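Structure incoming, see below.
Only one protein chain is missing from this complex, and each of the others stays in its spot.
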Amino acid sequence: RGLTVVENAIFAAETIHAPPIASRVGINLLGPALIHHATEEQRKRFIPKMLSGEEVWCQGFSEPDAGSDLAALRTRAEPDGEDFRLEGQKVWTTFAPWSDWIFVLARTDPDDRYGGITFFLVSLHQEEIDVRPIRQITGESEFGEVFFSGALAKREHIIGAIGEGWKIAMTVLAYERGSMSLAHLARFDHYLKDLVQGVREKGTLKRTDVREKIARLLVEKEILRANGYRTLASLASGQAPGPEASLEKIFWSEYSRRLADGALDLLGLQAQLLVGSPYARPHMDWAQEALYSRAVTIYAGSSEIQRNIISKRILKLPSS
Amino acid sequence: RGLTVVENAIFAAETIHAPPIASRVGINLLGPALIHHATEEQRKRFIPKMLSGEEVWCQGFSEPDAGSDLAALRTRAEPDGEDFRLEGQKVWTTFAPWSDWIFVLARTDPDDRYGGITFFLVSLHQEEIDVRPIRQITGESEFGEVFFSGALAKREHIIGAIGEGWKIAMTVLAYERGSMSLAHLARFDHYLKDLVQGVREKGTLKRTDVREKIARLLVEKEILRANGYRTLASLASGQAPGPEASLEKIFWSEYSRRLADGALDLLGLQAQLLVGSPYARPHMDWAQEALYSRAVTIYAGSSEIQRNIISKRILKLPSS
Amino acid sequence: MNFELSEANSLLKSSIREFLQQEAPLDKSRPVMEDTEEGFSREIYAKLGDLGYCGLTLPESEGGSAAGAIGLAVVLEEMGRVAFPGPFLDLVLAIETLSRVKDEPASEFLQGIVEGRKSVLLARWETLEDLDGSSLQTRSDQNTVRGTKLLVPFGNSADFLLVTAAEGLALFPRPEEGWKAISLPLLDHAQRLVEISLDAPGTLLCDKKTADTILKEVAQLGALGASALLLGLIEGSLELTLDYLKERKAFGRSIGSFQVLQHRAADMWIRMESCRSAVYRAAWAVENKQNEAPLLVASAKAYCGDSAHFVCGETIQLFGGVGYTWEYDPHIYYKRVKTLEQLYGSTRNQLEAALRSQGI
Partner (left out) sequence: MNFELSEANSLLKSSIREFLQQEAPLDKSRPVMEDTEEGFSREIYAKLGDLGYCGLTLPESEGGSAAGAIGLAVVLEEMGRVAFPGPFLDLVLAIETLSRVKDEPASEFLQGIVEGRKSVLLARWETLEDLDGSSLQTRSDQNTVRGTKLLVPFGNSADFLLVTAAEGLALFPRPEEGWKAISLPLLDHAQRLVEISLDAPGTLLCDKKTADTILKEVAQLGALGASALLLGLIEGSLELTLDYLKERKAFGRSIGSFQVLQHRAADMWIRMESCRSAVYRAAWAVENKQNEAPLLVASAKAYCGDSAHFVCGETIQLFGGVGYTWEYDPHIYYKRVKTLEQLYGSTRNQLEAALRSQGI
């Protein structure tokens, strides 16, 4: 029956040290959606191979003109007998180059902004799909673009009903925003240790300016953990995550930037030396992390989008 | 012929140490407007007594429902033979309780948001005007509300033409925002000296966290000075201040908050003791300054209004 | 760890909230802060005593309601929300100290204090730096206490003082003679901080070593309590802000519809929720004697202090002109925050304590 949310977070926390394992997108993002919205057959068909890593998943949500404004997506699903054919393009698809399946939001009704979106599971192993990696500012290519030109999307692989895609996507995004923060904490614990060690070796750990900055990073990390436990407690008690998940997404992503910027400040040029270069920190690539930390406030709903959600859906502030 | 802008700033810089002298509003704010827009007679009538301090001026712009949105002002000027009668209320009028004259923006046309505003010079010594002081969070009452019930506003004391009030008000606000920052610098130099002295006496001037914070306050003060010189140079070369003045207003007002907050952080509870209380800093009332520094980002156009001006009028970013 | 309040604590929350709405809504409290010499209402404190709030944290055996650290946080959060004036937290800390001194002279009259009939306050500090109070100048023998204590909140109203002295902890009934109090007016006009010079009869309750252990535990409770107060102040201040954003109009629309102000409010809300997580996680750790308690309490105090400064300061900004007037309430919250940032372990000291707790 898939992982429970708690197991999910623990799993993520345990695996975070390992190099990004491709099955994480499936387990952490699609997993909860299947548990909440899929049929028994669909779960039987997909969850075991997802857990075993036999089938690797990627997420087909964003499009070149539908980033922050996800509902502007234009990928079309045209009926073809029982099934559908996909026409369009997805972008920022993490792990796309190594995936077997993709879960896709596509339009089954061009005129209904939200109600016209359907959630498909689609095999990437077909000629009508072209995957091109995108190079990131780190130099790596963890994600890519996916082009659909008449790709087959089977009716039996639609999750929920036709037109329910937006609702299901919101579940996926909420889990992406919420339950992941404990997973990131494992990274941050590890990083902060390296920073303290680096400062100690540099001989500046006694400087009060250094101490204050490290203390703030330590304190905020504990706040992040407290928030994470709270979300986890409410998820564990069965509630699907709501707009509150935006708090966690903002907090962990902006913390990760403060942490990396802090390290570049406190460790100086050493933290900008790529791993492998002489004098670099041996076990922590601060340069890459500093760049990566610029991405996390953008993907899975930018900080700006999260603040819109909070002010509109939680604080109920009026629209102009 | 009134003070030149340079003299104006120097004058302000020299007088800033003295207790707020009531003639400053007239000289710094109305002065430039008279020089740019008044007739020779009007200048002869008003500027000498303004400079001598014989006639004290206050500014009647804001209203209870026209703060940030100044053009929403509703004080009416009804024709009465040659002259006009004022009906309405002004608020946040600095020095109102001690003033002889007030320069007022009033509506001569209810239907023309900008073009319906006229700039009047009005004597406060008449029964149809009631001035009530407003108590501030510092406990003092430097400003007040002014109620007009049929107060006489003479045609000969209109500055510029009827309906030109908005344009003239913009000159006043630009000078208020621009040329004052060097005046404030004199205060900030004085305050930062006291902070350094206080920290020295506290014995924490050697702490690197304290040093970094003081250094940033010192550096930003020099940036503020550089900006001020630049504005002054362009004003001195004859240009009336434009939207760029918003930069200065934002910088000096937000700096004054950082400076006061920094002192309360670095001096600890001592900085919160009111002057006169044992153990307080003898010559600097940081507690009052900390409160006052919350006001400066609000009056003369809040920081939010200034950023609107910059993004719209300088960066030409589109309206939705 | 669970964030749901126990049934007992939810009940506690609703009762104290109801009590404060009845007895001390801000409009009733403001005249007390502004126009009375003592700065709080003895009458209301007596009622709090009758209802058992003063003995909140004491075991039932000592006439307390054993509400523990979480219960204390619940009550103080509500008091912060209405900026409740007076030395409630200080009273609780003094009572906690007394109850930890297992010694007759203490428990003898503890009852009267728990019932709010008499007040006792801690006089710990001798410098402006709120530090651990090592190297004390105050001297005490079996019969007299001699010295000067700084920063006694509402000290002028105390019937008894618990004084830290070089020899240990001394109990000091307010005398006719040999008691000089100088008030130290602060930015926060609701505070009644005094410096007290003593030279009068008092009793030594325990030696320095015992006193230090006890005061360390009590200081942790103080920092936790102050964090809960700060959380409450944030809640009260943000509530004012949201109401104002919704009703105030400018440029022909409610100012709450401007995206810049919406995001500011979102940031304030994020701080509030994060402080809540921090306070209750720390309270839980203290109540359950977790090893991480020192880290979590220090983190909560430091983070709540910074957050409250931000939230209550932004409230003034978002209120615009009226936010700077005495008449409106935002300054009440802002000023209270400024005092709490410094007392019960200043932000700077808590940050250092957090590092130490991790051996850094």
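By written order: A, B and C. Residues from 1 in each chain.
Quick note on the criterion: a residue touches a chain if its C-beta (ideal position, glycine included) is under 8 Å from a C-beta of that chain, and two chains touch if they have at least 3 such contacts.
As the structure is a computational prediction, the values presented were derived from the model and not from experiment.
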{"item": "Touching residue (missing chain; options B:D80, B:E201 or B:E222)", "value": "B:E222"}
{"item": "From B:H37, B:R135, B:K167 or B:R211, residue that would touch the chain that is not displayed", "value": "B:R211"}
{"item": "Touching residues (missing chain, whole complex) on chain C", "value": "258-260, 263"}
{"item": "Missing-chain contacts mapped onto chain A", "value": "62, 65, 67-69, 72, 91-92, 134-137, 139, 261, 264-265, 268-270, 272-274, 276-279, 287, 290-291, 294-295, 297-299, 302-304, 307"}
{"item": "Missing-chain contacts mapped onto chain B", "value": "196, 205, 211-212, 214-216, 218-220, 222-223, 225-227, 229-230, 233-234, 237, 244, 247, 250-251, 304, 307-308, 310-312, 314-315, 317-320"}
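Following the convention adopted for this analysis, only the chains that are shown with their structure count from here on.
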{"item": "Inter-centroid spacing, chain B versus chain A (mean Cα positions, whole Å)", "value": "49"}
{"item": "Touching two or more other chains - residues of chain C", "value": "258, 261, 348"}
{"item": "Multi-chain contact residues (two or more partners), chain B", "value": "none"}
